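Every protein chain except one is present and positioned as in the full complex.
Then we have subunit A:
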Amino acid sequence: MLIRPAADIRPSEITDHAVYLDRRRFLAVGAALGTVLAAGKGMAATSDDAPTPFEAVTTYNNYYEFGTAKEDPAVTAPGRLKVSPWSVTVDGECGRPGTIGLEDLIKPVTQEDRLYRLRCVEGWSMVIPWQGVPLAAVLKRFEPNSKAKYVEFTTLADKAQMPGIRVAVLDWPYVEGLRLDEAMHPLTLLATGLYGQALLPQNGAPLRLVVPWKYGFKSIKSIVRIRFSETQPLNSWQKANRREYGFYSNVNPEVDHPRWSQASERRIGEFRRRKTLMFNGYADQVAGLYAGMDLRADY
């Protein structure tokens, strides 16, 4: 059965690179275009979701391997992170483990455009036009076996390239995980680009995960290893503070972070806070994954 992701935000709304380069005008035109599209087609949901300017997407980043301030990664990552050649080791509970070059991993799958909301656990959000491939299509080639219940991802951890690693803010390397059905969900993307160009180092070049219904820290950057496992992976933030960060980390306005409310968020570029949506607005497509679960216990 082929499950097509419902077009929540249509790819055609994504601005191409040429327009991006003319971004001052793009901002004004984009806003107008969004409004016209929304009004013309009665798509109320999308009028809110104008893409966040490229400038903001590439200068306001959480990537602690390159420093803990938002503006650090854009300064320290470019020129330091060597994105080519890049290979990914796939192992664990699967029939065809191995180490594979990035090209060979991505090329067999058709690239797609996805305009997704990104909600950070800190209470801010963006809308980002990604390019990438559905994670499911990539994972299937490695033939996960019947014991594969989870997928664990690991970020590069190289002192020589990543100045932030010298500080033990987190237990490096950064690790994240998904349940296999979450990983195989059609919304889950393995991204290689944004705004029509290759990912910049500060955005997790050359290969990162994008799971739009979960808090941003689940969308692990610069992936070097993918492991199928029978047991639930211990993701880095959960390891750092189990009380505040769980495994699932689904965007949920009703379950607060112990230290701050998750009921609202500031969309980057906007002044007033807006209400946070259940599963970041993707409930129609993903709520079924969590049927019967207590989302307060499995935060």
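The rule we apply is simple: a residue touches a chain if its C-beta (ideal position, glycine included) is under 8 Å from a C-beta of that chain, and two chains touch if they have at least 3 such contacts; residues count from 1.
Throughout what follows, contacts and distances are computed from a predicted model.
Student: I want to check something: the complex is missing a chain, and I'd like its UniProt protein name from "FAD-dependent oxidoreductase", "Protein-methionine-sulfoxide reductase heme-binding subunit MsrQ", "Quinol oxidase subunit 1" or "Autolysis histidine kinase LytS".
Tutor: So the chain that does not appear here would be "Protein-methionine-sulfoxide reductase heme-binding subunit MsrQ", according to UniProt.
Student: Among A:124, A:150, A:195 or A:228, which residue is in touch with the absent chain?
Tutor: Checking each option in A:124, A:150, A:195 or A:228, the one touching the absent chain turns out to be A:124.
Student: Among A:55, A:104 or A:284, which one touches the chain that has been omitted from the display?
Tutor: A:55
Student: Residue by residue, what part of subunit A touches the chain that was omitted?
Tutor: 55-56, 59-60, 64, 68, 70-71, 122, 124, 167, 169-170, 240-241, 256, 259-261, 264, 266, 268-269, 271-273
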